[in-house]
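Complex shown without one protein chain; remaining protein chains in place.
Here is chain A:
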């Protein structure tokens, strides 16, 4: 191993050790708080006792939403496509604003009234249907497993391409760290490490952009070079190659559709007060836009400093996933390179930690506590039942560890079913949860029949169209599938009985 590699790996090891120590410290602190405040283990482990302030809420929202693709895959595509990919990525600017302003306060109030700690808890309180709860939990666990696996794989391959060590070592390094602190620290450890990781991502953005502009000799000289290498870089459709309907589809997939992602929606249940939410909207909007702009624009500028002949090819097509790693190795000193690589690894870890805690919640809270555990009349009674609380604590930690271990093993040896599910994970979650969440919050007539019909039609059409590669009018399958899910929801709700007692509906619609 060269000196360069040793230095780079040392920086990463120090960063991981820092994450680990910090995550464990938070979990110890949380444990003492649990003991003194008596707010209940479930409430603390799965939603952090609803104590998030503005900065933490903003950072965890962004860090969860931003994955390895924003740092490696996305800039790689921008390298070959040009400004159209920045144009497309900027659709995500209002994400934090949209999620918090539409879901935040409503979720916050309802969650406090119903003691909800997961999106499924909300669905359960709103629709009162075991079928809905079980379908939602199963969909969540399956899609999350697949997404976690692909995130782990992305991070590990990045580690391999930068350090030259087998990706197993990278996986062990950051995989074990993230699984352990999530399992022992719960939601509190997840969101506080997310905050650090979010800050590292912003620093990473500055590093890569600074490097490219410095090496390329300023923006003007970079632009001159781009005009000769790739004349269509400056157009919003890559000179006609990237069609408008395709780009517009992303207004659903990473635009309105994000309201249906349980991993971001659940953050609406975890903040302290309205002031925290207001601050998080502002910080979140500024940071998410900055990250998207800077990372993808860096990809667009990259051809000026990295020739396409320097990239590996598969079947004659250049593999743009190597754009960022190659830039790092070519131009950065090992300490800076280590700091930069910490950013995409942070994006991976923050996404995984959030999914992991939710997958564990779906199993322990949504299934076990709801249907299998002995019944308690209310939360006070549940907290007072000490042996039960102790049992749930052990179960939650062990469940999180086991789910983490399963994903770890899947990553080393990916089962074809999980690989297949991953193709539909992001859109599939939106097709499953968008309608039940939004209609449940804003439409009185919504009911369980609507949810079930909508979930089946939405996922069914999405998987079918994606697998067959059907594009209606040039749009990607998510657009029509969400449309079908909405129609199915409305029709289903009118077919189903509005079998609601006024009092439980009153809780959701006080007006």
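FYI, a contact is a pair of C-beta atoms (placed from the backbone, for glycine too) under 8 Å apart; a residue touches a chain by one contact, two chains touch by 3 or more; residues count from 1.
The rule we apply is simple: contacts and distances are computed from a predicted model.
This figure omits one chain of the complex; the name its UniProt record holds, of "Succinate dehydrogenase, cytochrome b556 subunit", "Putative membrane protein YhdT", "Oligopeptide transport system substrate-binding protein" or "Iron transporter", is "Putative membrane protein YhdT".
The residue touching the chain not shown here, chosen from A:176, A:223, A:318 or A:336, is A:223.
The omitted chain makes contact with just one of the residues A:134, A:234 or A:336: A:234. Checked against the hidden chain, the listed residues A:8, A:68 or A:108 yield one contact partner: A:108. From the set A:42, A:86, A:311 or A:332, the residue in touch with the chain omitted from the display is A:86, counting the whole complex. The chain that is not drawn here is touched, among residues A:97, A:246, A:388 or A:443, by A:97.
Residues of chain A in touch with the missing chain: 83, 86-87, 90-91, 93-94, 97-98, 101-102, 105-106, 108-109, 112, 219-220, 222-223, 231-232, 234-237, 244, 251, 256, 272-275, 278, 281-282, 285-286, 289, 293, 442, 509-511.
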